[in-house]
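Input: one structure, supplied below.
Missing here: one protein chain of the complex. Every other protein chain is in place.
All chains are identified by letter, namely A and B, in their written order; residue positions are counted from 1 within each chain.
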Amino acid sequence: MEAVGGVLFSGIVLGGMYALVAMGLTLQYGVARIMNLAYGEFVVAAGFAALWLFTAAQVSPLLGLLLVMPAAFLLNLMIYRVLLLPLVRRARSPGALETDSILATFGLLFVVQGVLLAAFGGAYQNYSYLSVPIGLFGATVTANRLVALLFAAAIGTALWLWLARTRAGTAVRAVAVNPEAAQLVAIDVRRVAALAFAVGGAMVAAGGVLVSMFLTFNAAMGVVFTMKALVVVIMGGVGNLMGCLVAGLLLGLVETAVASWVDPGLTLAATYALFLFVLILRPAGLFGRPAR
Amino acid sequence: MSGTALALALAALLALGTVPLLDDGFWLALAINIAQYAVLATAWALFSGPTRYISLATAAFFGIGAYTVAVLGEALPWPLVLLAAGGIGVLVSLLVGLATLRLSGVYFVVFTFGLAELIRQLVTWFEVNVARSIGRYVFVDITQPQIYWQLLGLFGLLLVIGTWLSRSRLGFALRVIGEDEVVARHAGIDTARVKIALFALSALFLSLTGAVMAPRWTYIDPAIAFNMTTSFQVLIMALLGGAQSLLGPLLGVIPLVLLFEVLGANFPNHFSILLGAAFMLVVYAVPRGIVGLLARARRRAAA
Partner (left out) sequence: MSVPLLRVEGLTRAFGGLVAVQDLSFEVREGEILGLLGPNGSGKTTALNLVSGALAPDAGRVTLRDRDVTGLAPHRLSRLGIARTFQLVRVLPAMSCAENVLAGIAFGRDAAWGGAAWDRARALLARVGLAGREDHRADTLTYVDQKRLELARALALSPRLLLLDEWLAGLNPTELREGIALIRSLRDEGRTVLMVEHVMDAIRALTDRCVVMNAGRRIAEGPPGAVLAEREVVRAYLGDEDA
């Protein structure tokens, strides 16, 4: 039986990662209206990028963030422009766009997964970075988890400040609330959607790099990440960053508790249990706005 | 489908039933493969075609059927095994439907997306902790021709049900839901009930297919049974053919089964990439499926 303090800490770290990853997804779904089922594959891809940078080029994952995040931003911008914009153009209704984006990103999921499998194989991977124990509030934790948590908090805060304080961020929030009205005040909705999609992609990459510092991962794990991020987004309410944070932490804690005290094989079941709970009691999410 | 067309289709199925008498090697294997996906894609489209609710749970129901055979295959006579497989599949679909189909479509998609993985993990957990083994040998006395005939039977049954549905009030309700769910509700349609009923019917056939196919493997573990790729392949086949009509999915099944055979044999290491690329090609280039292309060609010829 693991101590409460350790579980609490691990849960918060994992939850922080989920929150960060879900914030990216809520930008993509809440603002760009793209339901991205390939999301988790990009988490894993960023993890592999960090692994490769660390083992092949001796670049620390934290430095790697500076490379991976801009690269993911550009990659996602391209994905939006090349793959998704045609769907936005041909969609006659929000429902049609949702269906099309689900299908297109479902295809993308297999492409990315296939690339990862071909490049890195199907085996579980990890690397050892800052894997030193330190004492914290009487519990022993590894430094990499603590560092990952701090970085996730910093990146999440930066995103929040960007959305709350800058002109571009305000435009993004306006589109999230009401695309038609945003258009009326001269906001270029498609440009903002592309920007939100790309920023969301950068967030997911950050999440992937940070997760790879302390979790073992393989090329087939993307689906589970996507599932968890989606559940966090729905729990928190689409487009709601604070909701993501709370729901992400909640999921991380529940999952870690189940993994430590019940069985590690039941973590996805825990996710689904939370999801069911929300669907039955609060279909509009824990904090308001219903999903469309 | 008209009565005559249905009679013709059933006669064609009877004729196709002779394949095992002609060849029991490569051609029978190919015929089984096509028949399997024909049933899966048609059953998927039975619900997802008219309602436009995309189910990503095909692999979950297929796996439930297959794994039921692995567990119960020796213990019960074959018809009862099938009954159990179908029953469990329907039960799970009712749970999923009750939880999600009363709400907006996106919850349904998300829930079905991870369902196969969830059940795989649960089964694995059960096998490790309770049964103390992962994976089981399938010992049932079902031959390859028998598998093939059962699949043809399932497909024939699907055609009969689909034809009946297209003329029934239930089928009409389903189409109204696909057109505009709000209007459907205000026209007196109990939308949640209609959707759940059809999702369960679809799940019944998906589970039965999994059960029928199980004896092809001698050994099944959760990862084999609950393989996401199944959901994916069925979806792309139905979309390529056209999910809005009864025989539409079949038009996608035949070319894609052949294509996947070729790809799987020649590029085993890049199969997933090619699969994904083929899928995206379908989504972008043939959004209305082959049926849609044919309809457009006919309209053009008429004009």
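Definition applied: contacts are C-beta pairs under 8 Å (C-beta built on N, C-alpha and C of every residue); 3 or more make two chains touch, one makes a residue touch a chain.
Only a predicted model underlies this, so the values are computations on that prediction, with no experimental measurement involved.
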In the full complex, the chain left out is in contact with B
Identified contact with the non-displayed chain, of B:75, B:130, B:182 or B:302: B:182
Across B:112, B:191, B:207 or B:245, the one contacting the chain not displayed is B:191
Considering the whole complex rather than only what is displayed, give the residues of subunit B touching the chain that is not shown. 169, 172-173, 175-176, 179-180, 182-191
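We adopt the following convention: only the chains that are shown with their structure count from here on.
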Subunit A-subunit B separation of Cα centroids, rounded to whole Å: 31
Of subunit B, residues touching subunit A in the complex: 52, 54, 56, 99-100, 103-107, 109-111, 113-114, 117-118, 121-122, 124-125, 128-129, 228-229, 232, 235-236, 239, 269-277, 279-280, 283-284, 287
Of all residues in subunit A, which touch subunit B in the complex? 35, 37, 83, 86, 90, 95, 98-100, 102-104, 106-115, 117-118, 223-224, 226-227, 230-231, 234, 263, 265-269, 271-272, 275-276, 279-280, 283, 290-292
